[in-house]
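Have a look at the structure below, then the notes.
Omission of a single protein chain aside, the complex is shown with its protein chains in their original locations.
Per-chain residue numbering starts at 1, and chain names A and B are given in the order in which the chains are listed.
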Amino acid sequence: MGILNAFKVRMNTLAIVLIPVCIAIDWAGHAIASTLKLPLFLDSIGTVLGGLLAGPWVGGIAGLITNFISSGTVDPIAAPYSVISLAIGIAAGIAGYYGWHKTWPGRVALYILIVLVASIGSTPLNIGLYQGQSGLPFGDALYAGMVKGGWPTWLAAYIDEASGDIPDKLITVVVAILIFFGLPNRYRALFSVWRRPADEKAPAPAPSV
Amino acid sequence: MSEPALLFENVGYAYEETPREAVSDINIRIEAGEWVGVTGPTNAGKSTLCLLAMGLAPHFFGGRLRGNVTVLGTESRGIKVIERSTDVGLLFQNPFTQISGARERVDEEVAFGPECHGVPQAEIEQRVEEAMRVVGISALAKRHPLDLSGGQLQRLALAGLLAMRPKVLLLDEPTSQLDPAGTAAIFEVLSGLHESGVTIVMVEHRLETLCELCPRVVAMVTGRILADGTPQDVFNSEVVQERVGMPVYTRLARSVGLPAPWPVRLSESAKAFGTPIA
Partner (left out) sequence: MAGGLSLYQEGASLLHRAHPLTKGVLTLSALALAFIAPSLYWILGIALMLLILVIVAGVLRRLIAVALALLLPITVLLLAVQGFANPANHTVLFAIGPIVYYTEGLSIAAIAALRITCLVVATFLFSFTTRPADITEALMQRGLSPNMGYVLQSALQIIPQTLDMAGRIQDAQRSRGLETEGSLPKRARAYLPLMLPLVLSSLVATQERAMALEVRGFGLPVKRLNRYEFTDTAVQRVTRWALALAVPAAIVARLLGWR
């Protein structure tokens, strides 16, 4: 099946070295947002970029480890969400394989995909672990209002979570795509030489490890 | 005749998605223990030569390889770079990007290569101590690599390669990002290695250094070999002087009207100018 081809990449040295760099970009993205006091997490830019550049393994592992490390050093409350970061990286990798980031409809689709993965994935965790709340004041206020107003808790929890994900993932995807196309051509080519997208010509002998 | 350390036979190489070859018609034979300097203007193909000898071209970069590159008896198409790393090392220009980035101490960083090769722990410690001593960083053993200066880092990178006891050492402008002290330290280490029989191929821009240190020089221009011989022969050739340049001593001797052959080294120029040398 086509989608499994997105995973058929050889994890050569270049791919392995890219992962820590993407992790660092995740952290930097969040740190700069904090310094500028922007009301967004922006901690998945590296994850998404890694997926677009080098596929679901790189994106997924980067997301997972970013979350592991931050859980162990600054925010253990985020620990259960490692699996969501993994899923976001994988989703970005699959979208990257199909080249969604190269067309305008595709970019919108990529954004919607990431928002859905993040919000639909996080909501059950919020419900099971944190009484449906996302921990963000604005979203939690929405949650309170909705539950009080008689809405089902799962829906209130979803709206709570999505209210944070919608703006956050929008900027994340925009920045990741801007960076992707801001890279010199040969770097993009370098990382994709060992992938085999269906719509590009057959690649020259891939670098072996 | 004994087997050469490096043999390029009619080698041509073009990078991925580049129609023009980076190097063409390369024929070089380097015997074990030689110290060969490689020089030329930018884009002459000097770095590519190193990448070919290491096998990074074509394995890492893809691209198209013509001819045969044989190092220590093995043809490079048939051996992976990581397998080649047991006997061949390559030191890059930039001290900061060639350390592993995964070790918090200088001695652990030096041990990285041997660890990848599965060398037993006791032997690793011995090799690390030896390599650090040869490059002169034993005092820095417990420091964090990122606390080191550029020159110290480059020596650390070299130690990391020496810990694998390579028979062939390739260096791509090893001192271009270093200050004079760092530069001198590296060349001192290389001289010692040359004495102990390591085959050295060194890309170097500074012609005075090249002529001083290397018994043999290869001059390249636009991907082809222009001259290959002793520094005296190579830099006395008009074509090389015009297209590559010449050491300052040669230029000076020429400009004051001294007859050919012109000196290429400090010691020779002192003689040529009639000054007794110390």
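Basically, contacts are C-beta pairs under 8 Å (C-beta built on N, C-alpha and C of every residue); 3 or more make two chains touch, one makes a residue touch a chain.
All figures in this text were calculated on a predicted structure; none of them were measured in a lab.
When the omitted chain is restored, the residue from A:Val9, A:Ile45 or A:Ile159 that touches it is A:Ile45. Across B:Pro4, B:Gly160 or B:Pro174, the single residue that touches the chain missing here is B:Gly160. When you scan B:Val23, B:Val38 or B:Leu56 for touch with the missing chain, the hit is B:Leu56.
Listed residues B:Gly12, B:Gly67 or B:Gly101: the one in touch with the omitted chain is B:Gly101. Counting over the whole complex, subunit B has residues 54, 56, 60, 81-83, 85-86, 89-90, 92, 94, 96-104, 112-113, 115-118, 120-121, 144, 146-147, 157, 160-161, 164 touching the chain that is not drawn. One chain is missing from the display, and on subunit A it is touched by residues 11-14, 16-21, 23-25, 27-29, 31-33, 35-38, 45, 49, 61, 65, 69, 71-73, 75-77, 79, 128-131, 133, 135, 137, 140-141, 143-145, 147-148, 153, 171, 175, 178-179, 182-183, 187, 190, 209.
Here, only the chains that are shown with their structure count from here on.
Note on chain placement: the centre of subunit A and the centre of subunit B lie 43 Å apart, centres being C-alpha means. Contact residues of subunit A toward subunit B in the complex are 13-14, 20, 189, 193, 203-209. Against subunit A, the residues of subunit B that register as touching in their complex are 16-17, 58-64, 80, 82, 101.
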